[in-house]
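First up is the structure itself, then whatever we jot down about it.
All protein chains but one are shown at their positions in the complex.
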Amino acid sequence: MNRWLFGASSIAGDLDLLFGFMTLLSGIVAIGVFAAIWYFCIRYRRGHETTRTLPRRGDLPVELTWTIIPLLLFLGVFIWSIRLYARIETVPDGAMPVYIVAKQWMWKAQHAGGRREINVLHVPVGRPVQLNMISEDVIHSFFVPAFRVKQDVLPGRYTQLWFEVEEPGEYDLLCAEYCGTEHSGMRGTVVALQPEAFARWLAGGGDVADLATRGAALFRRHGCSGCHAPESRVHAPDLAGLPGRPVQLADGSRTVADDAYLRDSILLPTRQVVAGYEPIMPSFAGQLDEEDLLALIAYLNSLERRPGAAEMPP
Amino acid sequence: MNPDHPNRDGDRTRPNSLRTEYLLTAALLVLLGLNVASAWLPLGRWRLAVNLAIAATQAGLVMAVAMHLRSSRPLLRYLVAAAGVLVALLIGMVLADSLTRQAVPAPW
Amino acid sequence: MNTLRREVLPAEQFDDLPQQHASARLGMWLFLLNEILFFGGFFCAYAWGRYGAPEAFTLASRRLDVVLAGIESVVLIVSGLLVALALRAIRLDRPRGAWRLLACGAALGLLFLALHGKEYLTEFHEGLVPGLHFRWDGVHDAQAQLFFFLYYAMTLFHALHVAVGVVLLGWLALRTRRGHFDAGHHPQIEMVCLYWQFVDVVWMFLFPLFYLVDRST
């Protein structure tokens, strides 16, 4: 069954509560104002005799009342909503990572275990799932109405989204940011399975190599190892254990080797040159697509720090 | 004809004296020289601030003196200030956004 | 001399000349506000680019001809002076020399355009024009392209403003020479002066931001 209206994620209930409150509040205000207009229109219609106290031109206390009360209400709503928003934006620890590559006009998903799918995404219920997303062309937006979550997927930059599904089932996955001709066709399904069923599904893909293994193959195929292997003659940094560590750059600044940095190092190698090295690494833009990049990064992340390897230049 | 007209100031702005005009030009040239010099000084991150401060001073001088803002009615000064504030806001908020975007922590 | 002067009437929607002049001045300043925000949009893009790639901006900036640009700055400042003197002369009812000052101001504007054109030409030969002819060996090629993209977008729009100013100044010089203006009525001169000084102000920001990023190492 395809469920779309009722919330199915851990955040949906709280969100719907805020939505309900807003509806109630604006409903009361709207009905109040409509009632007042209606009443005045009838009582004070032209030609109708009724007591009209001296017309007032304005009244400071009244004005201040209807300035300050809405302001306070608005502040309350604001605080309520940003607390939820911070929850939506902060990925909880221990979330299960899945990698999403969007392109005109399809969703490609890769699981860390190596299984890949298009326009379908299998996830387990009861466990936070974290999507790391990037686009190969224009901006898309990953939207599952039933989960009440949405995040734009940008070219050139990783964005993240997380959710925890509470009920097994099939849910619409929609592209919400206009992305060209077949924007409305860029739809898919999120299939939420019980954990055991999910584990079975994950293993059921035949003998697919996991993401890091695929990355390792790419690392050799594209000649990275020619420079970066410890035995190489070329003076290039050792990549083992690099991810997550601070890096000293040639221009004097420091940065942390996160995904974005790794991606930039491969596509725009001269953007941030490591201190102590020549900028000889060629750009691989155009040779590697976003999925390959994800695999390569997964591989780099999987490398253990080599014992005895030289410390990065401080 | 229009007695309570607050905004019809006629030509209240006075012509600058010759001395003022030459002093202004001299000041602009000196500031230009300082600005050029700053490019070769080891100022590091401060260079941008120095550059902008000098440029803003030049701009302020030109507007106040050559464009007669100092002797015009206040409205014009408010308007220019508003435009300056808006540009600063635009740049400030855009940079504030890119400054506080969280670096995506390595998830693996 | 006074007898030669035409009787100047306010335009039909105005009551008197002071009202007309105040309106013209306010209108011109509003137009300049619009210009401030227009260039403000570009400066925002510049700020974003420089914040994102300070290294590249430094390297790219060094490829620009700072000496020539410095001369251009002086040219603009001096031209501003001439035009201001012209306005002063007219206001003090000495319109005779004024047309020469205006013409010289316009000529300096032309000189600015010529020098800048020479810069563009050299840069084209050196392969610094993204989209048309761009060769960049060394690091930061992508971001350097962004630098030059902004450089051309912004200086070209500035040059366009200079060109418009030159035409306006030339036209005013002619009219001044024919005695169209006097101390009591010269709104066009005042407007064009404001415009010309403003064009100068914009360059005062463009110059350090593009040519002086860092040459210390």
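Order of writing sets the labels: A, B and C. Residues in every chain begin at 1.
The working rule: a contact is a pair of C-beta atoms (placed from the backbone, for glycine too) under 8 Å apart; a residue touches a chain by one contact, two chains touch by 3 or more.
By our rule, contacts and distances are computed from a predicted model.
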Which of "Cytochrome c oxidase subunit 1", "NADH-quinone oxidoreductase subunit I", "Phosphonates import ATP-binding protein" or "ABC transporter permease" matches, in UniProt, the chain that is not displayed: "Cytochrome c oxidase subunit 1"
Shown chains that the omitted chain touches within the full complex: A, B, C
Contact residue for the chain not shown (choose from A:108, A:122 or A:148): A:148
Touching the absent chain when the full complex is considered, from A:84, A:202, A:256 or A:275: A:84
Hidden partner interface residues of subunit C, rising order: 12-15, 19, 22-23, 26-27, 30-31, 33-42, 44-45, 48-49, 52-53, 130-132, 134, 142-143, 145-146, 149-150, 153, 157
Positions on subunit B contacted by the hidden chain, ascending: 1-5, 7-8, 75, 82-83, 86, 89-90, 93-94, 96-102
Residue numbers in subunit A that touch the chain omitted from display: 2, 4-5, 15, 18-19, 22, 26, 29-30, 33-34, 36-37, 40-41, 44-47, 52-59, 62-63, 66-67, 70-71, 74-75, 77-78, 80-82, 84-86, 88-89, 104, 137-139, 141, 143, 145-146, 148-152, 154-157, 159, 172, 174-185, 187, 268, 271, 285
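FYI, only the chains that are shown with their structure count from here on.
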Gap in Å, rounded to a whole number, between the CA centres of subunit C and subunit B: 15
Inter-centroid spacing, subunit B versus subunit A (mean Cα positions, whole Å): 40
Mean-CA-position distance for subunit C and subunit A (Å): 45
Per-residue multi-chain contacts in subunit C, two or more chains: none
Sequence positions of subunit A contacting 2 or more other chains: none
Residues of subunit A that touch subunit C when the two form their complex: 251, 268, 270-271, 273, 279
Interface residues, subunit C side, partner subunit A - complex: 53-56, 138-143
Complex interface listing, subunit B residues touching subunit C: 1-2, 5, 7-11, 15-16, 18, 21-22, 24-25, 28-29, 32, 35-36, 38-43, 47-48, 51-52, 54-55, 58-59, 62-63, 66-67, 72, 75-76, 79-80, 82-84, 86-87, 90-91, 94-95, 98-99
